[in-house]
Structure formats: structure tokens, C-alpha cells
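Every protein chain except one is present and positioned as in the full complex.
Should a chain be cited, it is by its letter among A, B, C and D, assigned in written order, with residues numbered from 1 in that chain.
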Amino acid sequence: MITLTHYLVLAAILFSIALVGILRRKNLLMLFFATEIALNAVNIAFSAISKYYGDLTGQLFAFFIVAIAASEVAVGLGLLIIWYKRRGTIDLDSLQSMNG
Amino acid sequence: MEPIKVSLESLNLATLFPMLIAVGGGLTILIIDLIKESLHKSLYVMIAILFLALDLGAVIGLDINTRGFFDVMFVDGIAYLSQIIVVVASMLFIPLALTSKRFHEFSLPEFFALFLFMVAGFQFMVASDNLILIFVGLETASLALYTLIALHNREKSFEAAIKYFTMGALAAGFFAFGSALLYGLTGSVEIYKIAEVLADRSYEPMWVVLLAAAFMIAALGFKLSMVPFHTWTPDVYEGASAALAGYMSVVPKIAGFVVAMRLFEFLIHSDVTWVRDILYLAVVVTMTFANIVALVQKDVKRMLAYSSISHAGFVMAAIMIGTTQANSGLFLYWILFLFTNLGAFTMLWISRHKSQIWHDRFDHPYEKFSGLVQIMPMAATIMAIFMLSLAGVPPFSLFWGKLYIMGAAVNSGYIVLAIIMAINSAISAYYYLKLIVYMFMREPISDKQVVYFKNASLSLKTIVGISATFTILSVLFISPLLNYITEVVRVSGF
Amino acid sequence: MDHILSLLVFFPALAGMLGFIVKKENIKVYGITVATIEFVLSLILWLVFDPSNGGFQFVEFIPLIPNYGINYYLGVDGISLFIIILSTFITLVGLISLNIEKNLKNMIISLLFLEMTMVGVFVALDAVVFYIFWELSLVPMLYIIGYWGGELRVYAAIKFFLYTFFGSLIMLVGMLFLAYLYYLATGTISFAIPDWHRLILPYDYQIWLFLAFFLGMAIKVPMFPFHTWLPYAHGQAPTIGSVILAAVLLKMGTYGFVRFLLPIFPDASVALIAPIAFLSIVMVIYTAMVAYAQEDMKQVIAYSSISHMGVIVLGTFAMNVEGIAGSIFLMISHGIVSGALFMLVGNIYDRRHTKLLSEFGGLASVMPKYATIFGIVLMASVGLPLTIGFVGEFLSLMGIYKISAAYAFLGGTGIILGAAYMLRVYKLAFFGPLTNEKNKNLPDLNWKELTSLVSLVAVIIWLGVNPNPVLKPINASVESMLQLMEKKAITKEAKDIFAHNKVELEAK
Amino acid sequence: MEKYLLIALFSPLVGSLFAALFGAKPKRLLTGIVTSALLFVSLISSLILLVHIASSDDIVRVKLFDWITVGSLNIPFGFVADQVSVIMMVTVTTVSALVHVYSIGYMEHDKGFNRFFSYLSAFVFSMMVLVMSDNFAGLFIGWEGVGLCSWLLIGFWYHKKDETRDINPSISPSWAANEAFIMNRIADLGMLLGLFLIYWHVGSLQYDVVFAHVDLLNIGLVTLIGIFLFIGAMGKSAQFPLHTWLADAMEGPTPVSALIHAATMVTAGVYLVVRAFPIYSQIPDIGFFIASLGAFVAVFAASMALVNTDLKRIIAYSTLSQLGYMFVAGGLGAYWIALFHLMTHAFFKALLFLGAGNVMHAMNDELNIFKMGGLHKVMKYTAILMIIASLALAGIYPFAGFFSKDKILEVAFDSQHYILWFMLWLGAGMTAFYSFRLIMLVFFGEERYKKYGFHPHEAHWYMLLAMAPLAILAIIAGFFEESFEHFVTKILPEYHFHVHGIVTVALIGVTTLIALSGIAFAIYKYSKGGFSEKWKEHPIYKLLYNQYYIPIIYEKVFTEPYKELSKIAWKELDLRVVDATVDFIANVVYKSGFAGRVVQSGNLSKMLRWMVIGLLVLIVLVIVYSPVR
Partner (left out) sequence: MVEAVAFYLFAALTIAMFAITVMSKNVLYSMSSLAAGMIFISAFFFLLDADFLGVVQIIVYSGAVMALYAFGMMFFDATKDVKEKNPSKKIVFFLSGMIALLLVIILLSPIISEKVKALYPMSEEVGNAEAVGVVLFTKYLVPFEVAAIMLLVAMIAGIILASKRMDESITLKIDQEIEKEQKGEL
């Protein structure tokens, strides 16, 4: 029997994979992929919980998360484009003019 | 499936009006832009102010402790207060667009539209106890904010925006995960309900409850720039324009505080001491770390960034303490902080140059203010007063906030915390003093008044005047302010 | 007369603000005028003050933050009256002798603001109002040291500010806690000092609160080992800064002892007599030794200030009328004397731009007036009878003698060591052959310097010969304070001390 | 009579202030005349008071106003002229009036003429306050006042530079002045403690109240008070071990030495003991200690005088020695005798000093008696006056010293303190010897001064005239012994002798014998050219000549270590430990700021990593720190 725990553990694992991506990616575009993964992991958790409660709220939350993820992509890409226009790279290490 | 009956009254649309006005304002600006291009920024500023004024009126007209729209909207005292703070702060900050120099963002009408959307986002965020709406509101505001930062249109502002955005995306992940856990625990996304259910099951399984709290602390910690989630703050402040940096130091944080209050207060008051202890730790680390790093900054704006981290830590203590006194202290502090920081950042904004004549990286290095008192005694004095206020020197405004929050700490038995706060205030005095030392005790590098006055305009000066007046004379209206805040906070049960 | 205290506090500040408008060339006249008016006001206060009344007079009360117990609450009693007059007097004298050209306007405006804070500290009857002025006094002083000071001025100024700021913040926590305890006891929160005076606290609370207050004030005094900011501050400050710092600002600390520590925490005060006496004695002896070793004239006086403050603290913790009244008198006398000494050093510094003792010698023959006045002030400093310095020192030591002869003896060594370092300075600077070429044509004091110094000398002698007009109001207030303390005492130790801390005739 | 009291008290002050007006100006003869005249006014008032009191036994009291009123303490400016104080007043004003007149001549070429008179009159005023006060605090005012004036006057020639001890054993006037002041301060502390003790147990510092109360006090307490007060007396009267300043004080102008360091100020200690007799008569043990110390100093100081070559120092040691005698009398309860010797000593010692002043004047301030000799030819009157004074000092009948000093020896013998008596007896011999050694070396024998090119001359007539009354008093004062006793014992206790008749006569004989032999030995030895040079190599000579090495010991044991310690306290402790600790803390905070910046590397990856680390920490805390319920 697949229980909620299974789904949650899966979500946790996916979330951790996302963290791996977020931590190790130097290419900003690919880093954004990883943030998408994190949100998707949460979506699994939400819909699973929703199912086990028989409650729709979780699905709605997941729905909003999808919306949020989409908006983030738009803004993120916009930022990347303008950065790329200026610097010709989307490498994360190029963003180091401010520190200390 | 049964049809759903909805009466307009039960929706209580009034709770929604303020945000609708702000959104409407944003849309109006977009429409005006469509109709006629290249209008002067002053028009947009005034439109924005007008809509914000309407917004403020709508907020003030709200009844406290009402819910609306299927209980999604929730206007309790803290929502009411924080909305007022958000709107007033926005009204005070938006005239900073009227500089005598031209900056990229203000030439774009979209800036003002996004600004109003952002205000609406923050209002949604505070005026609800539904995690979904909070999340959506938060993201609306944040996405707008990232864009506003980038619109300053120079490499540093892009860098700032990207950093802020990326970290924000991670924090959004944290928030989502935390919400999922809370939902899993309680089957609800409404905070009051979550609190009920958790209390009902006596916070078991404890680990999961705490895990959810941990995620939430991480997510809000990012918004409130708690150490170690603070790393974006100085870079973003440095990259953004001084006006926007000042805005960021005030408005998003008050929204964050309100959410944090809603989320953590019930945990703190339950016998789950974990949250309290962790917040205690976080508060101490945040205050201290930020203060220490601020000591070695070379740029005033960056210093103020660390300073605002430290102040946020200080105020976070109020949430940790959790008494009515502490929570009203939080609002009092933040109102006072609003005016002082507004003043300080406006002073920076006034002295902004397009070319980096003082330092090849910084806009506002300390050296820039050398001997300011001899060239512009009034400006130097006012800036010094803002610095002293931030350092907590009485009788300037922030002293009263510190007094009140430290008093709240003492009254709840957190003597050690109060002492740590005191020590931190003493440490922080150093970096504020450093600016005073530069302004008052060094000889000026350039003796040309114009060099300093470059970006000043009447509206900027007015804003400085307002905040200076408020900072100096705060003692006169602390009492009514405090009475009102306490009353409002108490009726909403915090 | 009802608002004379407010007038006293805010008149200089208002004048300071208006001073921005006055033309640069005339600012000094303006400053002196304002300071004179303020001084006359303070004299009027003395005139209308009822010396037999030990309580607070001319009380003003305006609610500020009533819900949190913070009120604008002013009043004056015998303890504070003369320190107020001292502040206005020293400011006036300092302004007259002011000899600064760089940015004079800012200096005078800062001084006027400083005067407000000084008066404010001493008239405040609400702890928060007290704290406001206490902290605010740092700001103009910071500027004065940091801008017009010597080479290390910025370091000295920041050290001064941060050190005292740190201490007072700890004190603030103590105040908040005390207000809370007041709330627990009475159900209303209050920061009013007279309210606190009536509060009887449990012993352990007293100790902790005492320590919190003590730290803040001890740094200001400055007590050993928190004293190291002072030599820097004095060493770097311009003359006027040193004068006011030594004459008035340091007194805030000891005034705080009398106003807060003793009446609010009588039991803790009694219990902690020994450690505090120890610190004071270390202060007296150790700093006297350090003063002896100095090469810079001003540093000698700076350290000597610390040493004298040790005697003041001893007197304060004598817990009897003689000692406390003596210590208050000593605050005033030390204010005048150290003010005069710093002014004198300033005079020679103006002429030679050095304060190193090795640069001088034999000055008595080129500057006889200067040497004479220095001599008189020096004698007051070492506590010669019939000068102002003796009365307070005598009474303070007399008071502490009742607690322990050993304290009086060790504290009393100050009069020997004090003589040693002061006479050393005098010998090195004024005696011996005039060897340094640069000193051969030094002009003697000019009328400006003479006016200020002679007025100080006049006070030194006048109050040395006839201290009673000052002592009487002090006495009345101290007596009522001690009665209060006796009533409040809860520990046996304290009760014993208060019961027996007076002259007791012995029968065989 | 109050009027006269006030006149006596304040006319020196008026004179001082008058002279002070001209302080920095060039010499004005007027100042000298006015101050002297005012002192004569004071003298006459004192004499009127003396007559008044002697005739009516009326004690004159004046209370000006309250000085310090605090708590139960009330110190008035109260003055009293009773039998004791009026004697002191007369003595003081007499000597000082004469010294003033003398000084007009002595200081005639000095730049600081006006200043000198101002100081000198101020001294007299302080001294008058000291003796006339009716309470201990007033006494202390005078006590410190004379100390101040002594400081000013010793350091009068402040412009002289410091020398090594070989060249000038007093180093310099300013050094000597400071030494005197500081040493006195040490003693003053003792005295202050005494005052505190009195106050806290009696509640007043008025003599009458205190003395009325002494009986009621615990004996231990009285002992303590006695000790403390005597410590004060030891400083002012330069008793061992606080004696070194007196010899160094000879750096001051000679009239100063005559007035302050011989006749008046140094006897203040004796006056205190006499004044406080109700206390000391309660505590004979302390009295005995005082007497023993006195006897010791009498011999100790005399022995140093034996070999010294410095004109003034010899007389200074002699003063020291005589003070020892007075303390013996005071300590043994013979208060009136102490007072009597105080008075006679004032006369002849002042005379001696003034004579020495004449010699110095003549010799251009040369002080080495071995550079003098045969001066009687040019300075006949001075020689006569000094011989009179020396005879009085040596205690030869009928000179004043004979009466007073013999009485002291009698007291010592009578109270069965034979050792004390023996020491005093020995001291008497030594006194006689060194006095006439000085006379012989200065006035008689080979005229060595010619070798050094001096051209001595006699002093002004008015200087000699000023000395004359002293000489007369030195001769005749002794004959007033009985009336003196009668007069002062109205207040002071009488001393009842147990031995009478033959023993007394024998004692007088023995004492006179040793004095005479001392004189004879001196005359014999020095008329033949004195001791051989080999003596100077002898350890005993060296020991005596170097004042038992005490100044050097003080310097090595106290002064230098204090200096070193002070340096250490400043440079090592204050700067390196106390201040460095503060700075260290501040620096640690500041430096940790640099360390903290590492977090702020500006690299987005690292920033994200910090967030994740934060999350991890929180999660770990969830597991590790979850509360146990």
C-alpha cells in the first residue's frame, strides 16, 4: 500500500535533488531549473496530502504554486536576458561585483 | 454538487477595497501610458500618491477584526496597522522619484504600475491568514520588487536583482514546503485553523511540527533577512537605488513581520519552546552578526543595509517575546524606523551622483561625507540626527522603540536578551558614529556645495524635512501612537 | 517661578538653535550673553530655593507617555541645585576663556546644547528624562573632542562615546527592570525617581539592579578599571572640552550614585560598600601613582581627576550625612578646581602648543600671575583648608571613617599622593631655572583668561571659607534621603549601619 | 577684648594681602614697613590680651561664623585667647614682628621682596589661627596654612636648579619645599584620622567639648586619638622618622628659618600636645612613648649637629634636638614646662638664626663654617648676640635655656625615667659642644674666609636692633619661670616634683657641668684648629655627616621605588593591561567584522549555500533539540 509517507519521502528526495541543483549549478538558467524542481516536489506533497485528507485545498495550493513557478520563470528569464545583454554570459560567477 | 449561495454582504468587499484601489492605480497608469507616451514622471508620481491616498483612506475605513471573501481576507489589528504602515511608507517613498537628476526607472511608467502592484501584494500578504493568499501576495510583491530593482538599469542593480530573485526562489521553495507540512499536519492552510488543530493534537508528531516551523523560519528569515538567510541584503541595497533600498528596508519587512507574527505567535505561546528558543538564537545571531560586519563597511548604504538587518533582528525579538507589549513595540519601532530610515536613505539619495567620483565601486562611501558640516551644516546635522536615532540615542525616535521593546523583554523576564540588545546597540553606535565622525570631524575633500546637492529637489527635501521632524519630535507623539497601537494589537489578540 | 527648571533646561538649547542665525564674527558675544543669562537664571533658582526643605522643589510634571510611566518630570533639591549652578557657571567661565578660532560658531552652539543636557541631567526626576539628557550629553562632547581635539581626537572621541554609551545602555536595562518591578509592586508602571525611592525591593533584585546602574555610572565617573577612556578624552580634547568634561560630565556619574543607587537600593548599597570602597581606594592610590608618572601636564590633571573622584565615591558610600554631603560638595569643588586646572593648562598650551612637562621649567619668573593662580588652584586641588577642595574631602573621608578607619586611611593617602604629583608638576613647570629659550618671552595671562580664572579662584576661596550656604541645602536633602533609606532598609546589615551611622556618644 | 583678639589675628592677614598687591612688582620698601607695623599692632594686641588675661583670668572667646555645618558636625570659626594660647600669641608675634623688621634688611636686594613679606605675614596669620583656634578643625586650618607658607618660603628661591646631594644635600629650594610639604602631609593624614575619631565619638571638634568628654571615652579610643594626633605633631615638629625635611628646609631665606623652622611652626606639634593635655594625661603610656621619642631625637639630632659643616643645618639639627626636649616634657606630663621651653627656645633660637643670617649676608650666602673664622673682628655685635644665644641654648645660667631645659631634665629624673634623663643629659653636653664649635669656627680662630675672597661686613643697624629684644629675652626670659608657671597652670596641669632640695641642686649641677664641659671642650679643641682630617674618614663621622644615611635610604626605599612603581602603573598596568583590555575587546569585535565578511562573499552560490546551511541547522536542531514533554 502506498501511503502518504511514500509521497512525502518522494517529495523530500526531489526537494533535496533540487537543493543539489541549486547549490552546484553555476549556470543561472540551469539553476532556475532546479528551483522549478523544488516547487514541483512540493506540489507532489500537496496533492498527496490533499488526497489523503480528501480535501481540495491542497490541490489548490499546488495550482497556485504552479502559477507562481510560471511567473518566476518569466521574471527570472527577463533578468537573465538583460544580464546576458550586458555581460554576454549567464555564469553565476560573473555576479561578483558586490561583496563584503 | 450544490449551488453555492453567496451574499454580497458576507463577502465583505470592503476588506478588499484597499488592494483593489492600488491595483486599479497600477492599471490606470498602464492605460495612461498606452494612451499617451512619454509623460513626465511627476504625473505618475502624483497619480501613484493619489491612489495610495485612496488606498489609505480605504484601509482606515476598515473595521478591525473582520473577515471577508470566504474568510480569506482577514483584517485584524495587525493587518490594519501594517497596511497603514505599508501605504504610508509607500506614499513617502514614491516622491523620491522626483529627483533633479534622471534615473532610468522613473522614466518608465511601468515602474509606477509595478510599484502599486507591489503595494497591493504586500497588503494581500498582511491582510490574510490563509497561507495561499499570503504566498501569492508575497510572490506578487517580490516579483515586482525584483523588477523595480533591476529597472535602475546598471550592472549592479541587475546583479542585485538576480541575486535577490534566485535566493527568493529558494525561499519560496522553503515556504511552499513548510506550508505543505502544515497542511499535512492539519489539513488546513488557514493559520487560525492550523493553530487549533495543532493544539488539539497537542503538537504531535513534534518533529514534523518543528520541521514545518523550521521551513517557515527559513522562508520568513529570508524575507526578514535573518542570519544566515540575510546574505542578499547588503548586495541588493548596494545595487538598488538608495530610494528603493530605503523602501526595502521598511515595507517588505513589516509584511514579513506580520506573517511571522501570525505564524509563530501561537507556537511561541504553546508549550513548544523550540520555536521560541530558535528565534531567540536567531535574534541574537542576527543582531550581533550584522552589527559586527557593519563595523567594517566602507559604504554608507551598505552599512545601512547591515544596520537594517540588525534592526530587523532587534524587532524579531519582539515576536519572540510575544506579549502584547512586545508586539505593539514592534509596530511602534517600525513606524519610528520607517521615518528615520526614510530620512537616512533620502539623504543618501539626495547626495547621489551619476558618476562614481568618490569611489570606483560605491555610490556613498564614507569619504564622500567628509567635512560635510562645513559645507552644509544643516544637512550634516540632520544626517547626524538620523544616525543617532538609529543608534538609539535619546530622545530621537528609535530610542523610544528600543526602550519599549527592551522594556517588553525585561517585563517578560528576558533580562539577558535585553542586555544583549543593549550591548548590540552599543556596538552599532560605532558605525553610525563613523559617519558622524566623517561628517563632523574631517576636513571636506571638495568644498563645492553643488557637488553634494546634485540630486536634491524640493520633494526630496520635503521628505527629509518630514522625517527629520518626526525623528526629532517623536517624543511628542509617542504616547498617542503607542496607545493606539497597543489598543489595536490587543484587540487582535496578539 | 513654576517653570524655571524648564526654562533653565531649554533656554540654552533654544539659544543654540537661534545661534545658527547669528553672524560668525559675533557669535562669541552671543554665547557669553546666553551663558550669562543662564547663569543668572540658575542663581535666581538658588535665591528662591528653600534651603530648609529637603524634598524636591519647583517640580514640573507633564505626562509624556503616561501608559508606560514616562513623564516629563523635573525638580530640584539640595543635592542637584549646586551641580546645576556649577554647570552653568563652568559653561560661562569656559566660554569667556574660550580661545578657539576654527569653526567657533559650531563650537559655541555645541556648548549651548551641551549646557542643556548638563542641566537636564541634574533636574530630571524621571529616569527616562534623565537618561535622555545623560546620553544626549555625549553628542556635543563627541563633536567637541572629535573636531577641535588633538592628534588622536577621533579615537579619543569614539572611545569616550562608545564606552559611556555601552555602560549607560546596561543601565537602561536596569531602569526598565526597575520600572517593571515597580509595576509588579504597585500595578502601575513608573519611571519617576521619587516613586522608585519609595519602592522596597527584595535583596537579590537590589544587588543585580545596583550592579546594572553601577556599571553605567561607574564608567562615567570613571571608576577603576573603567577609567581608561578619560585620559584619552582629556588628552585630546580642547581646553573647553576638558573643562566641561572634568567639571560637570564626570559628576553625572557620582550624582547618579546619590540619586539612584543609594536611595533606591539601600541594602545593596550597604552590602556592596566593601567592594566599591576597594575600587575607590584603588582609584585613589593607583591613579595618583599613574598621575605621578605622567609626562604631559594635562594627563596629570586627567588622572588626578580620577583620583579625586575616588574620594567622592568613598564619601558617597559612607552612608551618613557627613560623607554624602561631603561627597556632593566635593563634586562641586572638584568641578571648579579641575575646571580651573584644565583652563590653566589650556592657557599654557595656547602659548606653547605643547603640554609636555619637559618643555617647561621656571615659568614662575616669566608668568607670575599665571604661577600664582596655578598655585592657588593647585592648593585647592590638594585640599588645603580654606579652599574649596578641603571641605568636601574632609567630610567625605570623615564619613567613610565611620564605616571603616582603614578605608579612610587608604582613601586619605590621596591627600599625600595628590600633593606628590601636583607639587611635582608645579616644580617641573614653574620652579627651577628658566632654561627653554621658547619660554623666555611668554606673555602672562591676558584679561580674558584672568577674568575667567579669577572668578574661579574667587569661588575657590569663597566656598572654602564659607561653604555653609551650599552645605545647608545639601544637608537638608541628604538627611531626608538618609531617613528614607533607613526606613526602607530590609537587611539587618543595612539596618545596623543606618541606625549607627551617626555620632554616638559613649559612656564609660 | 574681643576687638584685640581680632586685631591680633587679622592684622598679619591684612599685611599679607597688602604685600600681595605688589607681589609681582619690583621691590617696595613700603610693603616691608607696613607688614612689620601691622605685626607690631598684632604684638601689642596680644600683649594687651596677655595683660588682660593675667589680670582678670578672663578667657576671651570670639566666634566669627560657622564654617562647616553638616549633620551633627558644626565647626565654627571660633577663636580663644586663654592662658596657653595667649602665651603662644605673644611668642609668635614677638618673634615674627622682629623677624619682619630684620627681613627688611635681609631681603633688601631680593627681587621677591614684596612677595616675601606677603608670604611671611601670611605665615604669621596661619600660625595665629593655629594657636588661637578653639577647635581642632581650626587648628588644622592653621596647621595646613603654616605648611603652605612654609612650602612657599622654603621654595622662595624657586629659580635655583636641582643639584646632586654631594653639592647640595637639600638638592634645591623647590625640592626641599616639596619634601617638607609632602612629609607634613603624611603626618596630616594621621592628624585627620585623629579628628575623625574624635568627631565620631564626641560629636564635636571644640576643645572644651572634647576635653570634657575625654573622661567618658574608652581608654583604647583615647589612646588611638592620642596616637593619631601625635602623628600629626611628629610631622610638623619634624620628629623621627619624619625629620629629614627640617634640615632641607634651610634652603629658605634665613629669616624664614628663624621664624618658621625654629621659633614657631615646628613647635606647633608641641603646642598640640600641650593643648590636648586632657587626652595625653589619660594615656601615660603614649606619653612615655612621646617622651622616649623626644629623648631619642634630642640625642640623634644633636649627634648630627656635631659634625655638620653647614651653618644653618647645625642650627636646624639643634632645633630638632630641642624639640625633642620639649616632647620629653610634654610626654611626661610636664605640659607647662614644655610650653615654657617652647617659648624660651623661640627667643634664643630665632636669635641664633638671625645671627646666622647676618653671617651669611656677610659671607655672600656661604654656609660652610670651615670657610669662615675670625669673623668677630668685623661682626662684633653679631658675634655677641650669637654667643648669648648659644649660651642660652647650652643652658648656662642665667640664660633662658638654663631654666627651661634644666626643668625638663629634672622632670625626666623625677619621674624616674633615668634613661631618658641620661640621654637628655648627654644631649645637653652635645648641644653645648656643637653650639660653641659653631661659634668658634665662625667667629674665632683663623680668618679662613680671606682665602676664599669674601669681604664680610656687619649687618644693618636695624637688623641688629631687631635682634636685640630677642637677645634680651634670651637672657631674661628664664626669670619669669614662676609667674609663667602660675599663669599657665590655670589651664594646664601642674607638675608636682617628688624630688626636692639637694637632689635638685645636684641635678642642676651635673647638667651645668656637662654643658660647661661641652663648651670648654669645643673652645679648647677649635681654638687649636679642631679635629684632624682623619676624622673625616672615620665611619662614625661619615655616618653622622650623612645624617645616618637616612635621606638616601628614604630616596632608595620610598621615593625611587614610588617613581618606578608609578611608571610601571602607568606604562605597564594602565596602558598595557587595563586600557589594552578595553581596546582588545573592541578590536576583537571590530576584527570579527572582517571575519564576518567572509560570509558575504558576494558569490551567489555561496549565498545560496548559506541559506541551505541555515535550513540544515534548523532541521538538525529539530532533531537534536526537540523538547521533551
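We adopt the following convention: a residue touches a chain if its C-beta (ideal position, glycine included) is under 8 Å from a C-beta of that chain, and two chains touch if they have at least 3 such contacts.
As the structure is a computational prediction, the values presented were derived from the model and not from experiment.
**Student:** Going by the touch rule at the top, give the shown chains the omitted chain contacts.
**Tutor:** Per the touch rule above, the missing chain touches A, B, D.
**Student:** Check the options B:F103, B:Y247, B:Y452 or B:F470 and report the residue that touches the missing chain.
**Tutor:** The one listed residue touching the chain not shown is B:F103.
**Student:** Even though one chain is hidden, which residues of chain D still touch it in the full complex?
**Tutor:** Considering the whole complex, chain D reaches the absent chain at 609, 612-613, 615-616, 619-620, 622-623.
**Student:** Under the stated touch rule, tell me which residues of chain A contact the chain that is not displayed.
**Tutor:** 1-2, 4-10, 12-21, 23-27, 29-30, 32-34, 36-37, 40, 43-44, 47-57, 59-60, 62-64, 66-75, 77-82, 84-85, 90-91, 93
**Student:** Which chain B residues touch the hidden chain?
**Tutor:** Residues of chain B in contact with the hidden chain: 1, 4, 6, 16, 23, 30, 69-73, 101-105, 107-108, 110, 113-114, 117-118, 120-121, 124, 128, 130, 132-133, 136-137, 139-140, 143-144, 146-147, 150-154, 157, 181, 184-188, 197, 200-201, 205, 207-208, 211, 354-355.
Assume only the chains that are shown with their structure count from here on.
**Student:** Could you tell me which chains are in contact with chain A and with chain B alike?
**Tutor:** Touching chain A as well as chain B, we find D.
**Student:** When the centre of a chain is set as the mean of its C-alpha atoms, what distance in Å lies between chain A and chain D?
**Tutor:** One centre to the other, that is 95 Å.
**Student:** So the centre of each chain is just the mean of its C-alpha atoms; given that, what is the distance between chain A and chain C in Å?
**Tutor:** It comes to 65 Å between the two C-alpha centres.
**Student:** Between chain B and chain C, what is the separation of their C-alpha centroids in Å?
**Tutor:** Between these chains, centre-to-centre, one finds 43 Å.
**Student:** Can you list the residues of chain C that touch 2 or more other chains?
**Tutor:** In chain C, the residues touching two or more other chains are 162.
**Student:** Identify all positions of chain B at which a residue touches two or more other chains, and write them in rising order.
**Tutor:** Within chain B, the residues that touch at least two other chains are 162-163, 166, 170, 234-235, 296, 430.
**Student:** Given the complex with chain D, which residues does chain B contribute to the contact?
**Tutor:** 162-163, 166-167, 170-171, 174, 206-207, 210-211, 214-215, 217-218, 221-222, 227-229, 231-232, 234-235, 271-274, 277-278, 289, 292-296, 427, 430
**Student:** Give every residue of chain B touching chain A within the complex, in rising order.
**Tutor:** 131-132, 135-136, 139, 143, 146-147, 150, 155-156, 158-163, 165-166, 169-170, 172-173, 176-177, 179-181, 183-184, 187-189, 234-235, 238-239, 296-298, 302, 361
**Student:** Where on chain D does chain C make contact in their complex?
**Tutor:** Going through chain D, the ones touching chain C are 23-24, 65-73, 137, 140-141, 144-145, 148, 151, 155, 158-162, 172-175, 177-178, 181-182, 185-186, 188-189, 192-193, 195-197, 199-203, 213, 215-218, 221, 562-563, 565-567, 569-571, 573-574, 578-579, 581-582, 586.
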